[in-house]
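Remarks on the structure that follows.
Every protein chain of the complex appears in place save one, which is left out.
Each chain gets a letter, A, B, C and D, in the order it is written, and its residues are counted from 1.
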Amino acid sequence: MSAPQPCPQLAWFDIADPASPDLDELARRFHLHELQIEDCRHRPQRAKTEEHESYIFCVLKKLQPDGRMSFDDVDVFLGRDFFITVHAGPSTAIDRLKRRAEEGNVQRLDRLLYLLLDIVVDEYILLLDELAEDTSDIESEVLERPDPAMLRRIFALKRNLIEFRRISSAMREVVNALMRREQGPVGDDLDPYFRDVYDHLVRTVDLIETYRDLLTGSLDIYLSAVANRTNEVMKVLTVWGTVALPLVIITGFFGMNLHLPWLDVPHGAWYATGLMAISTLYILLHFKRKGWF
Amino acid sequence: MSAPQPCPQLAWFDIADPASPDLDELARRFHLHELQIEDCRHRPQRAKTEEHESYIFCVLKKLQPDGRMSFDDVDVFLGRDFFITVHAGPSTAIDRLKRRAEEGNVQRLDRLLYLLLDIVVDEYILLLDELAEDTSDIESEVLERPDPAMLRRIFALKRNLIEFRRISSAMREVVNALMRREQGPVGDDLDPYFRDVYDHLVRTVDLIETYRDLLTGSLDIYLSAVANRTNEVMKVLTVWGTVALPLVIITGFFGMNLHLPWLDVPHGAWYATGLMAISTLYILLHFKRKGWF
Amino acid sequence: MSAPQPCPQLAWFDIADPASPDLDELARRFHLHELQIEDCRHRPQRAKTEEHESYIFCVLKKLQPDGRMSFDDVDVFLGRDFFITVHAGPSTAIDRLKRRAEEGNVQRLDRLLYLLLDIVVDEYILLLDELAEDTSDIESEVLERPDPAMLRRIFALKRNLIEFRRISSAMREVVNALMRREQGPVGDDLDPYFRDVYDHLVRTVDLIETYRDLLTGSLDIYLSAVANRTNEVMKVLTVWGTVALPLVIITGFFGMNLHLPWLDVPHGAWYATGLMAISTLYILLHFKRKGWF
Amino acid sequence: MSAPQPCPQLAWFDIADPASPDLDELARRFHLHELQIEDCRHRPQRAKTEEHESYIFCVLKKLQPDGRMSFDDVDVFLGRDFFITVHAGPSTAIDRLKRRAEEGNVQRLDRLLYLLLDIVVDEYILLLDELAEDTSDIESEVLERPDPAMLRRIFALKRNLIEFRRISSAMREVVNALMRREQGPVGDDLDPYFRDVYDHLVRTVDLIETYRDLLTGSLDIYLSAVANRTNEVMKVLTVWGTVALPLVIITGFFGMNLHLPWLDVPHGAWYATGLMAISTLYILLHFKRKGWF
Partner (left out) sequence: MSAPQPCPQLAWFDIADPASPDLDELARRFHLHELQIEDCRHRPQRAKTEEHESYIFCVLKKLQPDGRMSFDDVDVFLGRDFFITVHAGPSTAIDRLKRRAEEGNVQRLDRLLYLLLDIVVDEYILLLDELAEDTSDIESEVLERPDPAMLRRIFALKRNLIEFRRISSAMREVVNALMRREQGPVGDDLDPYFRDVYDHLVRTVDLIETYRDLLTGSLDIYLSAVANRTNEVMKVLTVWGTVALPLVIITGFFGMNLHLPWLDVPHGAWYATGLMAISTLYILLHFKRKGWF
């Protein structure tokens, strides 16, 4: 799939291998800037848009369909009479764009760019929903199971949110630039459509921030749950330790090889046992009143 | 209530079911943009405002009356000669708007938009008061009862504040845009009224920030209260453990099967007991002076 | 003091009861906006300033003289030929304004507004000095007495700083707006005076931020002091517990009813005591070298 | 040194006592604003610059030469034909300015202002170097000696950085304003010189931020070092406590006045001792394998 693929009605060229000489040929034919051709070949680039006299160049970040949160570049050149997409290997987004272009019988090149953005951003929304669910799962489980595995999950999710925020705010700036552009190959009548994509991206960045705040809350809960548990453990030790101390001393006392009281009293053992029971009860009551258990 | 409801004096159409074909008919009649009709049908959207040649489109976030902090979209189209509201199911805000429109004998469509905003934002103020009370309750209770239930309350409230802040700052931007607009269906003489709503929203966002700061303070109190309690527990263990150690050693000493002093002295037990009492008093005094209890 | 009080030389009307019908009369006479009259009656409002064709409306936040940090609204309408102040109940700031207006024989209405701002902001500076002293007291005491009462003081002060910051930055914006206004009832020759008040407010907000930073530092000291104390408590327990362990085992050993060495040696008890002394010395030395006490 | 000191070639008046009537005389002669004369007398003020028709007024913050980080105001009035400096008591910066003005045979008043700024900011750079050294000292010592004295040093330095940041960013704004001014008593050909001072201040603020970040890192190290030490202390207690427990139980067991095994075996004591040795070795090995010591 390395050859340029002209669409029947549209001057759309799709390059599935950035290293292919077809790209150089297109560059010569449409006077594409050498640095941008380099950008197509040195991946990954930041999402960005650059305006030239006769065309617009965009780098879009497409979500990889592999389940893990990784992104791939789709490079787009949009001129008045050509639309070039460059990607590495087969791309579901490009396939879907072809289908939607055919179904909708799309005749305009700038509309193709809108459709591509829409497809790319739709996948963001799906990812966002997954991340929302993960955040919410962690939030409800962290108090019950504050173990290191939970900590790992929190930080893996945090890492993904940081990455996703970086990507989607760069994409937001790209769409904002396309929307604000007065002249050029993108018609002004498409502004509401680009604005719609822009709104989705604003909302995405917004919600990622919210999820990060909630996740920070979960981390705080985790840390305080660990502190609480240490506190509980200490209480158990302290209560039973304190209960045991008088018993140890009493039994030690009557174990001394000295002339002790009760030594010859037949029920001396019961007196001592009574003493122990009273001290135990007294201490337990004391901790009970302090609310320690 | 799916049919459009023209107000007697006003061209106000109220759609209570976004899926209804009436909305499509209105869209055709007043040339409403397809993406905005889609926004009406795909809920929830972000609060936003979009200007068109002949009308303004707003998405407002109305508080649900269910007690839990959830929001619902009210979509508004305001043209020179029409005012369309779209909401899902019966809405108390719309009912109240109808009542106020009749009572005040409102003749202008832009005043209807102001009234709707006023009704929606009034409910925000009530919610804000509730959140203020919750924040203040937590603040006064957290030092007394630093338990996991308190932690849950803190984070549930924090979550609500994050959400509420997101919604109300978007709404603030909507009202700001309506106010700054020079031309269009909203008369300039209503600016002070929109400014009043805007002021309420600025104050709302401001106070939410303050509550978040106070809540963060409560969380810090919680964490340090847990640390303090661990400290207290440790002290109890340490004081009594240290008091007991010499007693255990003394009783152990005289329990040895060796040739010990005082073995044959009749009051040897009293001497040993005296030794224990002195050590106990000394240690307690020592900790007292260190201020440990 | 509910009747409007025209100043002899100046058209200054002072309303001490916002609910009074005098306010409605003034509103009719000077064409004051209904929403602003409502603002006068629904307290508290945010500090703000609003410009109208013929007058300026300001809400100022006056410090209550009750010692606790609470603020009250003073509403001001300044036109070319009238100056209206609205406040709830007797106000020391208004009394002082009357005195200063008489003493200085003030003939201009805009100068009255400046004097009022100056009086209000002077009270801020006094409050600021108090807060500075509180911050500094806490800073010097926190390391010595890291107890819950200190924590309460820190958070009470933090709460006050948050509130004071919110109020004084809104006031700063009010004075900034008055200063930047090109036309209207405030003469440009007063700009340096308003700038002076503005500088005081900038400095106030600046210093509040500094105090908050210092207070955050105090909280960190508090938390680490608690952690340090737990560490100290643990050390005491560990040192004495470790010292006692061999003693308990030695006395236990010679308390066994078995055929032990030294049982029949006359000085066996001294040998055992010597063993205990050596172990105690060794352990104490070990901890001494580790710097544990 | 209270009399105005006209420089031979330059109309430079230096007032070393802000309360002196000479200042009033100068104010009358050069039409200086009353509020600025007040600013000279009510110290300290914020660093600021104010433009008037015929002159510029600046408040500069000069570092006190007393070693502690304290600042003093130098007030400057720069007109086309006069340069007035106001300070409280003898000032090394002013003395140095006089020397440099003579040495360089300075003929222009605006160059005097530049020289004064240059002298003042040079002292900032020296202070900055000291603070850098302090930060670096703390960073390298905190892990070795996490004691309360270190905590005090961290917070004293943090306090100084907060204060210094506040002062130098205000000074940066002053120099920025002087530099951007198109007309007035400061010649445009001096712009590169003011820019040089400005660059020093930008760098100063920049580096203060960096030092604050590093100091926050040191605080984190401190806190985690304390936590680590508590952990170490706990481990010692736990290891030796756990080692001792079976020994105490074994000796207790053979101390019971019951019909025990080994009671009559001649080497029973050795058997028991062997049991103790085995348990001790086993437990120590167990903790060794867990990496606890």
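Basically, contacts are C-beta pairs under 8 Å (C-beta built on N, C-alpha and C of every residue); 3 or more make two chains touch, one makes a residue touch a chain.
The shown structure was predicted, so the numbers you read here are calculated from the model rather than taken from an experiment.
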| item | value |
| --- | --- |
| Which displayed chains the unshown chain touches | A, D |
| Residue of A:158, A:172 or A:200 touching the missing chain in the full complex | A:158 |
| Sole contact to the chain not displayed, among D:132, D:156 or D:202 | D:202 |
| Contact residue for the chain not shown (choose from D:36, D:49, D:91 or D:230) | D:230 |
| Candidate in contact with the missing chain, chosen from D:105, D:183 or D:257 | D:257 |
| For chain A, residues in touch with the removed chain | 33, 35-36, 39, 45-46, 48, 50, 148, 151-152, 155, 158-159, 162-163, 166, 219, 222-223, 226-227, 229-230, 233-234, 236-237, 240-241, 243-244, 247-248, 250-252, 254-257, 260, 262-263, 265-269, 272-273 |
| Residues from chain D at the interface with the omitted partner, ascending | 139, 143, 192-193, 195-196, 199, 202-203, 206, 210, 213-214, 217, 220-221, 223-225, 227-228, 230-231, 234-235, 237-238, 241-242, 245, 248-249, 252-253, 255-261, 292 |
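Here is the rule we use: only the chains that are shown with their structure count from here on.
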| item | value |
| --- | --- |
| Chain labels contacting chain A and also chain C | B |
| Chain A-chain B separation of Cα centroids, rounded to whole Å | 23 |
| Residues of chain C whose C-beta touches two or more other chains | 223, 227, 230, 234, 237, 241, 248, 252, 255-257, 260 |
| Chain contact topology (line, ring, star, complete or other) | line |
| Full enumeration of touching chain pairs | A-B, B-C, C-D |
